[in-house]
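For this depiction, one protein chain was excluded, whereas all remaining protein chains were kept in their positions.
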Amino acid sequence: MTNESGAVVVTANLSRTFGRRKAVDGVTLAVDAGNTLALFGPNGAGKTTLLRVLSGLLKPTSGFARIGDTKLPGGPEIRRRVGVISHHTLLYEALTARENVEFTARLYGVRDFREATERALGRMRILDRAETPVRALSRGLRQRVSIARATVHEPQVILADEPFTGLDILGAAALSDLLNDLRHHGAAVILVTHNVDEGLALATHAAIMDRGRIVVTDETVGLDKQTFADRYRQLVAQDG
Amino acid sequence: MVEVLRDAWLIAKKDLAIEFRTRSAFFSALVFALLGIVIFYFAWDSSAVSAIDLAPGVLWVIFTFSGMLGMHRSFSVEQPDRGIDGLLASPVARESIFLGKALANLVFVVAVQAVAIPSVALFYGLPLGNVWLPLAGIALLAAIGLVSVGTLFSAMAVNTRLAELLLPMLSLPFFVPVVIPAAQATAKLMSGRPVGDAGAWLKLLLAFDIVFVVACTLAYPFTLEE
Partner (left out) sequence: MKPTPLSLAAVAAVLVTFVRAIFFTPLEATQGPAQKILYVHAPAAWVAFMAFGLVGLTSVLYLWLKEDRLDRVAESSAEVGVVFTTVVLITGPLWGKPIWGAYWTWDARLTLTLFLWFVYVAYIVLRGAIDDRAMRARYSAVLGILGSLLIPFIHLSVYLFRTLHPQPILMKPSAPSLPGEMLATLLLAFASFTLLYVALLRARYRYAVERDDAHPAEAYDA
């Protein structure tokens, strides 16, 4: 979190308010290319709002955010580089898994959209159900399609909001492989989750968010995971 | 510009594929249209009002209400799994999203018209023989007007607490300057007058189309948070 030069996602004192409630309150963070920031926090901490601001769906109320060299809220060029895994699937039930992913690939202007779709579905090990309408898929399989959808254009920035929700062991393994793979190819990942073990397993950096603020930041390298997890549980317990 | 239209077509094709798979809105709109034709017949004193005088009004009342069924579906299919967020987070221009939705709605309304107009002719015993082409032209002009405003209001209505209940309230006043000219022009044609007699009405329709297609396309991005 210290090396700011060349960072892909940077925010400085970023805030987003709804009326008088500060959902995101002065968040400063930086995620370099090739790094994964695991962002923990209790319900209502503002994690989702932060991701929605970074994905361009919400406007920051104050403060600064940039992705690459472009300041948010940016235009199409910036949205092209970001992949969003939301806690909604962003899928159309009536269309098949392949149609959904292919539609997204074309929205993002992927030139060889057929091959890209094939690759994205394959990475999430859902090719065998590609021709099934999403309506007929289970929650976990839908989540796999949703992840394939979010990564079909090989994004340089991945904003993942509770991406493990509903996934079985196989799906979770596929997602972990995918996120690590994208990271090794230079993507910056922000991974929002409640699950400390899952998150720390993938993270190069970790932070805890509470009431709109980043309250703890740490590099996981050299960090005692048990200590971090304890601190997090302590914090959530205080909140409740 | 080319890119905006290409993306719009992509989104329209997606919407039409969904509609074609589920056919829910189209069939309800169609059944609604046919029921409307039948109910109007029984509410009608055929000794006092001739079929030619009644038919244009029936047609345009039916198109406005069945069109609204389709337009409501337009943005409500985006709601359950927040497909709209996927569109908004993608690099496509906001204008493309609006135009794509409007285009799919236009196909929907024209398809309803293609069934309803011959049905009215059949049920009410009206010969459409030589007027069907200008009639189709009027129907298309009017459909463009209905769809431009209806699509925008549908995008707004789904995000309100009243949802689909708000759509007719918002759109019907805007449909007035479409329905009056369309029904009047239809009446002129059906009573055997030349197309030129409806010239003033057609100009009004065309002007409405131009103004509101442009205004609604430009207005849509302003409804979004950016």
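Side notes on the structure shown:
The first chain written gets the first letter, and so on, giving A and B; residue counts start at 1 in each chain.
As a convention for this text, a contact is a pair of C-beta atoms (placed from the backbone, for glycine too) under 8 Å apart; a residue touches a chain by one contact, two chains touch by 3 or more.
Here the structure is a predicted model, which is why all the values come from computation and not from measurement.
Taking the complete complex into account, residues 149, 152, 156, 159-162, 166, 169-170, 172-174, 176-177, 180-181, 184, 200-201, 204, 207-208, 211-212, 215-216, 219, 222-225 of chain B touch the chain not shown.
One rule holds in what follows: only the chains that are shown with their structure count from here on.
Between chain A and chain B the centroid-to-centroid distance comes to 40 Å (mean Cα coordinates, whole Å).
Residues 7, 10, 14, 17-18, 21-22, 77, 80-83, 85-93, 225-226 of chain B are the ones touching chain A in the complex. On the side of chain A, the complex with chain B involves touching residues 55-59, 73, 76-77, 79-80, 82, 84, 86, 88-95, 99, 103-104, 106-109, 133, 149.
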